[in-house]
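The complex appears here without one of its protein chains, the remainder shown in place.
Moving on to chain A:
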Amino acid sequence: MPAFRRSPLAAVLFCVLLAAGAWLAPARADDAVVRIGVLAFLSGDDTLQAWKPVREQLQRGLPAYRFEWLPLDHEGMRSRAARGELDFVITNPGHYVDLEAELGASRVLTLDSGEARPERAIGSAVVVPRTAEVPARLEELRGKRVALVSRDAFGGYQLLWRELLALGIDPDHAFAAWEVVGFPMTRVFDAVLDGQADFGIVRACLLESMPQYAERLRVLAPRDEPGFPCATTSRLYPDWPLATLRHTSPELAREVAVALLSMPRTAQGVSWAVPADYQSVHELFRELQIGPYAYLRAPTLMALAERYWQWVAALVMGIVVWVIYTVRVEHRVHVRTQELRAALEERQAIEARMRANQEQVDHLTRLSVLGELSGTLAHELNQPLATIGNYAQSVLRRADAGRLSEAASREAAGEIAEQAERAAAILARIRAFAKKRVGQRERRDPRAVVSEAVALFRGMLAQAPEVTLDDRLAPGMAVEMDALQIQQVVLNLLKNAYDACRDLGPERCSIRVGLSISAGVLRIAVRDQGPGLDPVIRARLFEPFLSTKADGLGLGLSICKTIAEAHGGRLEAREAADGPGMVFTLSIPAHD
């Protein structure tokens, strides 16, 4: 932003001074006093001096009035006029148009400075050092530093502004630096000559009137304006008007007008003419969207954005942050929701799968137990198969040699049939055991269930060890259980007991199964005579996949424990109190 905004402090000071002035200034008690405000572009005294011929003529022409001339700046003149403290104003055409719009100022006369016609008297000139060849055209001013009295200056800036805009140059962005030097306007010349700026903007004719500057400065791109005595870079506009204000009496206005019109040309060649047409000034202001036409500028979004860009940027930033935040939160909520939904679906799927596969799970546990027994079963099946093979091959050999007797044929065929049955029986046992079935609880006699398991176990082995049943149950006892699962446990314990003692010889390989009930708990205890268990192994006995056997899966006891717990019971292991071996005890509740 260019640095010509008024500081708030200055504005406050100004208001204070105005208030003080209003207090000190004597009220307009005497109607014969006529106050004329004059725009001061020089110092106050110089301004009064410059208007001295006019002042004297007017006073002479209208002796009944006492004319008070007040040299004022733009704002001073506006505020005094607004308060009704001025009867007439003499100001530049731009300021006049402002006052006309705001305070109803009305031109009465236009100054005739003598050399140019009143309606084409004011222009703006761009001055550059005569030594500089460049710039030669206005377009070349882009990127240069400018010196001027004020951005509010009419001849000193605004006229040229219009010319720049016509060339598509926006002064707000085109120049490298703004050297705002203030009045008097000759400071602009000094700034250019001192090198503080590359060019200056002044009122046309100012340079021509000052030979000491004119010999070192020239006007850039002078227009061809016939009848205008000076070089001007801008178009020409009417000269200063004398204007009345709303409260000025028409009587007084007429008298002053007549007096000034009838006034002879002063020594400086100044006289007054009928009011010129200030339409060109209106056009200028409309194009520049300033003064009374500032409202044209206000609504454009770009203009607003330029003016309040910090606020706009902050707002945009805020919106962006808010949008990002919102999007992020939305996204996270979305992701979390997705995760939650996925987790829920997964859980539901697992539950559904578990429900659907409960039978399958049962089946698998049985298969696992079967796997534990498979080493033994493979050995069992090997026997009949090898036997059958031997007989069949022998028969073939004898037949080939022509020595196959009928007796031998019968013997071989009989043995083969017998062994085939033996194999089939083993397979049937496995299949019956592995067959899927829905788990069911029913009241069963524990003695019968355990006896069946023992019989099954002994039937699976060629050299089954001795199994004694220590039965301390009352006859006709019934306990609710899944008989097949309990049998799995018992089978497993029997198999373990057998594995523990099979290498120790038949006299040590006897297994005792105890059946007892006390305090509503049924106990099935399987006791072996083996070497017992290493404490480390014992501590981890029921963990899955722990096995001391080369071909073991390590699932047997883990599954047994699961079955025991499913019955609300327990599976425990301890060393036998009397002598070597382990006792595995399955306890399940027996509600009478």
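Just so we're on the same page, a residue touches a chain if its C-beta (ideal position, glycine included) is under 8 Å from a C-beta of that chain, and two chains touch if they have at least 3 such contacts; residues count from 1.
Going forward, contacts and distances are computed from a predicted model.
In the listed set "Sulfate transport system permease protein CysW", "Transketolase", "Response regulator transcription factor" or "Cysteine rich repeat protein", the entry agreeing with the UniProt name of the missing subunit chain is "Response regulator transcription factor". Listed residues A:79, A:106, A:186 or A:394: the one in touch with the omitted chain is A:394.
If you put the hidden chain back, the residue from A:274, A:378, A:425 or A:566 that touches it is A:378.
Check A:269, A:459 or A:506 against the missing chain and you find that the one touching it is A:506.
For chain A, the list of residues touching the undisplayed chain reads 375, 378-379, 382-391, 393-395, 397-398, 401, 403, 408, 411-412, 415, 418-419, 422, 462-463, 505-506, 550-551.
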